[in-house]
Structure formats: structure tokens, C-alpha cells
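Only a single protein chain was left out; the remaining protein chains are all shown in position.
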Amino acid sequence: MRNRLETAVRLSGRAARGNLDLVGLCGLLVVVLVVYQRLDPTLLEPATITILSAQFLPLILAAVGQTIVMLTGGIDLSLGAVLSLGMAVFVINTADGTMSVVTAMVIALAVTVLAGAANGALVAYAGLPPIIVTLAASFLWGGVTLIVLPQPGGHVPTGLVRAYNLGWYGLALPAIAIAVALVLWKVVKTTRFGLTLYAVGGNEHGAFANGVNTRRVKIVAYGLAGLFTGLAGIGLAIQTGSGDPTIGTPYTLNSIAAAVLGGISFFGGIGQMRGTLLGALLLGLLTNLLLFTGISTFYQMILQGVVLVAAVAVKTLATRERVA
Amino acid sequence: MTGTTRRALIAAAALGALLTTGACNVDSGGTTPSGAASSDPSGGTAGTAKALKVGWSTIYLAPSWMQQTLKMLEEDVARLKGEGKVASYETFNANGDTSQQIAQIQAMIQQKYDVILVDAGSSTALNPVLEQAVAQGITVANFDSLVTSDKVIRVGTDQVEWGKMTAQWLADKLGGKGEIIAMNGPAGVAVSEERWKGAEEVFKKYPDIKISANVHSEYNLAPAAQAFASAYSAHPNITGVFSQGGALSAAALQTLVKQDKKLVPITGENYNGFLKMWADKRKEGFSSLSTAQPNYLSVIALEAAVAKIGGTAVPMDITVPLPKITDDNLDQYAKQDQPDDSYPIQPIPQSEIDKLIGK
Amino acid sequence: MMASTIRGALRDNRALWAFGVLALTWLAAIIFAQGFNSVASVHYLVQTASFLGIVAVGQTLVVMMSGIDLSVSAVVALSAVVCAQVSAGSGGAVAILTALAVSVLVGLVNAAGLIWLRLPPMVMTLATGTVIAGALLIYTNGSPRSAQIPLLDSLANGSVAGIPLATILWLAIAAAAVWLLHLSRLGRYAFALGTSEPASRASGVPVPVTTFVMYAACALLAGVAGLVLLGFTGTSSLTMGNPYQLLSIASVVLGGTSILGGRGHLLGTVAGALLLTLLTALLVAWNLSEGLRQVSLGLLIIVLLLVYARERRTT
């Protein structure tokens, strides 16, 4: 009786799954990769993949963390500080030897998870808007980092640094780490918790009314973001062979830019991690490309701003028709 | 729905086109010298005949000190190009992002640069990538903000000595006792920490000198002025100021002048705004000892790298002596006709450079 | 008119709280840290608070309509740099007007991006900030000038009856902004937009006009702050606005204005800026290490927000 209407609903439903945005991003990524390949023919060689993945790993993982927080409808302005914190805690605890490195990783991750969970607890229990909590927390965790590691230093076993940056028996360790992290997310997303995350982001009150412990979900989400941010910090430490208490700052805004580029909504509940991955890759490759093109460094910043605006504007204008 | 895809594709195509044009520029301009370079990666025997592909990666380009450095570097590049020693030159600005700087250096390795100059954003984080560059046969010269790796040529001043020297002058000036405010650069940054480390060593010897406030600020006048004003309002009875940067010194002196307070000795740097004010207030009894992070560090780094490729045994650590600006030689430095935000420095004679790089 | 304004401020007790906390903190500072009771210290605190305060007043205007302006830091630098650059050729008056005009233009561009490109304010203003920073590099070829403009010099450094002129300017600007936000029709529209955009659209609120005016005003005030800073330091630099980006937002929130928009009073921001300046000065006076100082600042802000800036909207 009402078939036509329902078909329309079903069709528009499928369109709303956000895959269209991803198609655009993928297209853009392919274009960038093709140009990149022209400029750097070694692009697809294992050595280059190792180098590039080592370089992109911190941004990708930071963006994953940022995405988790944004899915709950929040935002994390302290991400850069937590990243530095993870890095600092990691490097002051490492010594040569596998056990020591693993222990240091566990300690660093425990610290960043706790820092994230503390942010989450403030958001969940204190009724403070995430943007403000994490703004204040950025001072807090930045300060803690400076106490842990007052100036650049620390130590990461040289063997690990070499294996990570130059490949380990031909394996691109950072690429594997990224893949493992994304699989981890994929698993998390398929658990009840993953669905709850989207539920809380999409309609917090509704989730609460259906017996979801929204506060716990937020704390766990921020904690999980802390985990990925910590991993990013550890990656950066291994890449650079050391710790630096102020190195993380740019990651706050870059991770937000990657997530937004990947179609994650500021209002929560909308977006796919693969979008974020594409966004982070695109940002990283684009800035790298600028290095190859020889455009004056003065113009690089302008171009970055314009690319961000253009990408997000195209996306919002494209989706507008469906909403309005 | 089709509209969406179309728009996304158009945007992608437009961006692609933009990037491709950029790419072509490099292809036409950049391949010849790098081709020449790759034929002889060690650079040993070809000697002076080979023109080099040079790049500078800097953590910041915006500060005027960097701008002056860039100008000086470009002048030297022009001269070396004239001599046929340098083929091309490129500047990369990491804009404060160390990870970005790593990417830049990696890109330079990919593009087979012969010489990489680096003003580092982190004293440790760049080590692996720089060592990688060295392993690829690239000559890396690091200046100003130094890394800890011993595989690269490092051209710098002794930052600990900077702190020691200026702090010692202040301690002498105060007669070993008094109350001071310390003005430092941003916390967690190697340059700032090292200068303070040197200063602290000196002040430890003088238990009667009380450091009543230790202020951190960007090396930048406006925030420094605010930071100093707050510290000063809490401690109006200070008898001296230890400052490890020119803008910080200018901020402190300016505050004292504006508030019409007694002018206490302030250590400084060759920041023209400070030097001009100092020259102006010298007759009122104001005194300072300033030093400088000379812009010619970049030139020395470049020449050291070129000389090394040319076969000279260049020392890996080149420590450039810190200039001393005192009440007596102030007039040589203070440039009334130049903007405040510049760093006047006396040129270094070529013979001095040659001596430093072991020619 | 003044009486009703004060009554309005009283009704919104979060702004009032900000003043209370400010008074208490000041009292605590006088008791527990030396040097905060002198006239000179008060003079300098209110003077330095003025720079932040002027930016924060502008930020309040956009936060109230549930926006945010992350480009204020770039505009502060833009205005100072342009003014210094132009004054060399064309004299002070022209330079000031040019700087302010350019600042307003940035605000208009921000608003245009929000309205026509439908960008989230955070993305749009962040991007304009980046573009301005790049453009300034090109414009100055990397080396901004210094300038002595007598008008700006006396504005930033002079005082009348012991009150710094910069502070008087700040308070005058705050008064004008109170009128704009709390008494004028446009202010009502801004509040309406801040609480619900769909409802505002469906009630005939002129969304574009309101957005344009508020973002332009915010950028204008950032420009004014840049000029005052130029007068204060006599020199312009490309990074001189950086501290104001996040601190202006913190001032607004510490002043009791909801970051979500539609709630709060502009006068609270005045207290917020003073409070933040005072806290910074206090932490300097305690002579802690930088790490501890940042930790304390972060914790203090969180505690203060817990005391009076919690959101009770979702019930």
C-alpha cells in the first residue's frame, strides 16, 4: 500500500550511511597517491612504506583517539598533552631489553588511560562541557609531562628504533602497529560497548532512558581514547628514539582536522573510523606532497587552511541537500 | 546523490590538477642536479666541480631571527652558486611541528639532497632521521638549536656557557648579593633549559642572591612583558634581572622605564629593541651584558658542509664563540635605523670561518 | 538603563559568581603572596588584563551565539603587523584604520564561511587563523616592523587619574558590548541563536546579519587588542597573538558564560579575564617550576568551573 514511500525511505536510508563521503575521500586519496608516485617512484617499496607509516602512525592513532571522543559528542583538546605524557613516561622507563620496553609501554599506557579516564570522569560527573574540561586538562597534563620529563631526553633501545624506522626483516612494523590498532578498534566497535558509544553520541538521553550507564560509557570512551593517544606517543618515541615534552602540541588540532575531514561529526554519533583513517592519511600525504612540490613555505600554511575548508565545505554542502 | 559524487570528484580533480602543476615545476627544476649528485653519492673525488643540492629545514621561520638567518644564508648560497658549488637551494618550514620536520627531512632524503641544514625543533627527536640521512651519504649540518647526535656536524654556541657568562656578570655587578627575577624561555625546550642550567650553576655559588621569581615565556615581547609585569608587581624590590633572551630583556627594561622605577642591571641578547633602549638609558646608569646567537651560524654550517664534501676534514662539533656586547662596544651593535625586532651582529671574517671549519 | 543592566547581571548568578571568586582570589593573593596589595600591582594587573579582556569581550559575543573564534590570535597579530607596516608609509591614523578594517574583514570572512559553506565554527576559524598566519609571512616577507604611533603608545601606557587608559578603553568596550549583547535587538537574536538554531530560523531571526555582526565585532576587538599591544610593546610580531587564543575562551567560561551559548552575561567575562590574569600572576609569585605551575593552573580552572560553571541544561 505504501510501497513507494517506503522504497524512498529505504533508498535515502542507504545514502545516509555516509559511504558517499568516503567515496569522495577515497577518490582524493587516489589522486594524491598517483601524484605522489610520480614525484617519488619508490612510494610502494617496502622501505618507503616503512618510513611513511612510521611518520603517519602518531597522527593516525591520535586521530583514532580523537574520533572515539568525538563519537560521544565530545572533543579532546588535551590530546596533544596526553600524547607527550605517554611519550615521556615511556622513555623514562625504558632500558635495553624486551621486558623493560614492554613494562615501560604498559606503564605509559596505564598513565594515558588514566589521564583520559580522568577527563571522561570530569565530563561525565561534573556536567562540564568537554571542550572546557579538556582545555583546562591540557594545562594539567602538559604540566605533568614537564614534571616527568623537564626537557627532551630519555632513551629508547637503538635496536628498536632501527627496526621500527628501517623495517624488521623487511616488515614495516609501524604499518603493522596501525593495522593491529585498527583491528582492535574494529573489535571494540562490534562489542556492546561500541554500539553503546554510538548510542550515547547520537542520543544521550535516549540511551540513558534505555538503561545505558552513560557516565560509565563516557569514562571508558575517554580512557580508550587515552589508550590510542598513548600508543601514538609511544610510536613517536620509538620513531624519534627519545622523548620530548612539547612535541605533542600540534597533534591536538591535527587529530581534530583528520577526524573532521573523515566525516566525524562534532555533535557525536556520526562517522566511521575508516573515514578518520582516510582523513589522517590524506592530511599526512598532502603535507608531504607540499614538500616535494617546492611551493614556498610561506604558502604552505595558506594551502593547509584552504584544503581543510574546501574539504569540509564540499562535504557539508554535499550532505546539506539530504538534511534540509 | 549523483550531485554529491560529482562534486566530490570535481574537488578531487581540481586539487589533483593543482598538485600536478606543482609537481611539474619540481620535475623541470630539480632533476638535473639530483641526477648528478646520485651518480656520485660520496662526493669525495668529484671535488669542487660538483654543484650541490642544498636544503634547510627549520622548526620555525616566523621569528625575525630566523628571517635574518634565512637572508644571510641565501646571500651565501648566491655566492656559492656563483662559484658553481651549489646548484639549488630550498627552505622548509616545520612551523613548530617536530613531526613535520621529520617528514621534511625524510622528503629531502627521498629527493636526494646533498646537504641538509637543520635548525632542530627537538634536541633528540630528529636523531634517527638525521642519522638515516647520514647513512645515505648526505652531509647533515645542524646549527643554532642542536640535536644530541654525534653523527652530524653541529655548529652552535655553548648555551650553558651563555647562561654562565651572563649570570656571572650579573652576580659580579650585584656584588654577590641581592634579589633577582629570572626570565627564561619556554619550559621543556632545550635551549632555554641549558641557558638556565648554566645560570643556575653560577647563582648556586652566591647564596645571598635570591631568585624571587622564575618566569617562563615565549621569546617574544608581548607575553614576556606581561609575565614580567606580574612577577615585578609581586617583587618590586629586586636589584637585578637575569634574562636569557633579548625580547625578555627588552620587556623587563621597558617595564621598569614605563613605571619610572630604578633601572637595575639586566642581562641580555642582541635584540635591537633592547640594545636601542640600553643605549638610550646608559647615561642614566643602566648597564647590561648581552651576548648573541649569531646568525652566521647558518653560514658556517653551510660552508662546513660544502667543505666536508670538498674533502676537508671538518670537525663534527663547531662551537662558535659567544660575542660580548658591553657598555663599551654597544654602539657598534645598536642600530637606531633598524626595527626593534632585529638582531644586529658584527659580520664574521671569512678567515674566522675557515679556521672554525678546519680549512 | 544602567540599573536594569546591573539587575540583569545579578539575575545571571554565574557571572556574579565570577566576581565573587575574583574578589576572594584577590583577597587570598594579598594575604598569602607578597606584593599584591600595592597600587602598582593593581595598576599592572588591570593593565595586562585589558589586553586579554578586550579579546575576551569579543569572544563572548560569538560564544553567546554558540560559536567560537579560534582566529582571534591570528587577528591580534594581523592588526598589529598591518598597522606597523602601513604606518611607516602613510602615518598613524591611516594605519590604525587600515588595521581595524582588515580585522573586520576577517570576521566577515569567518561569518561567510559559517553561513554559506555551513562549516562548524571551530573548523572555519581555525582555517582562517592558519591562512592569516601564512598571509602575514608573505606580507611582511617574514620580518614585521616596529612602529612608534603616539596615539597607540599613550593608549597602551598612559593613565588617567591613576587608571590605565588601556583599562578604561577595555571597560568602555565592555559597556558597548553589554549594550549590543544584552540590550539591543541583535543581542536578543544572538542569545536566541545560541540556544536553538532551528527554532531561531523558524522564528525569523536574521541568522546571517547576526552572525556577520557578531563575528565582525569579535574580530574588530581582537584587532583593537592587537593595536593596544602594538602600543604597549612598540613592536609587532607574527606570534604575538598566540596566548590569546585559548585564554580568551577560558576567560569567557570562567566568567560564567556557557560555552554552549545562550547563557551568561558579558560582565562576567570582565571578571573572568581579571581572574585569569590574577591566577597567572599568583602562580608566578609562588615561584613554582613551570610544570607545577601548569598543573596548578589547570587544576584551579577545573575547580573554579566545578564551583560555578556546570551545565545544567540536560535535565
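Per-chain residue numbering starts at 1, and chain names A, B and C are given in the order in which the chains are listed.
Keep this in mind: contacts are C-beta pairs under 8 Å (C-beta built on N, C-alpha and C of every residue); 3 or more make two chains touch, one makes a residue touch a chain.
Following the convention adopted for this analysis, contacts and distances are computed from a predicted model.
Among the names given as "Inner-membrane translocator", "Ribose import ATP-binding protein RbsA", "Na(+) H(+) antiporter subunit C" or "Dihydroorotate dehydrogenase", UniProt records the absent chain under the name "Ribose import ATP-binding protein RbsA". Every visible chain touched by the undisplayed chain in the complete complex is listed here: A, C. Only one residue from C:Leu183, C:Leu246, C:Leu288 or C:Leu306 touches the chain missing from this view: C:Leu183.
The chain not shown here is touched by just one of C:Ala101, C:Ala172, C:Ala199 or C:Val303, and that residue is C:Ala199. Counting over the whole complex, chain C has residues 1, 4, 179-180, 183-186, 188-189, 191-192, 195-196, 198-206, 209, 213, 262-263, 313 touching the chain that is not drawn. The chain not displayed touches chain A at residues 1-2, 4-6, 8-10, 12-14, 16-17, 187, 190-192, 194-196, 198-199, 201-203, 205-207, 209-212, 269-270, 324.
The working rule: only the chains that are shown with their structure count from here on.
In terms of which chains touch, the assembly is arranged so that all chains touch all other chains. Interface comparison, A-B against A-C: more C-beta pairs in contact at A-B.
With centres set at the average Cα position, the gap from chain A to chain C is 31 Å. Of all residues in chain C, those touching 2 or more other chains are 133, 137, 142, 289-291, 293, listed in ascending order.
Looking at chain A, residues 145-146, 150, 298, 300-301, 317 sit in touch with two or more other chains.
Only residues 77, 122, 126-129, 131-133, 135-147, 150, 204-205, 253, 256-257, 260, 266, 298-306, 308-309, 312-313, 316-317, 320 of chain A touch chain C when the two sit together in their complex. Residue ranges of chain A in contact with chain B, taken from their complex: 15, 20-21, 23-25, 27-28, 31-32, 34-35, 38-40, 42, 48, 51, 55, 58-59, 145-146, 149-154, 161-162, 165-166, 236, 239-247, 249-251, 284, 287-295, 297-298, 300-301, 307, 310-311, 314, 317-319, 321. On the chain C side of its complex with chain A, the touching residues are 113, 117-120, 122-124, 126-131, 133-135, 137-138, 142, 246, 249-250, 253, 258-260, 289-299, 301-302, 305-306, 309-312, 314.
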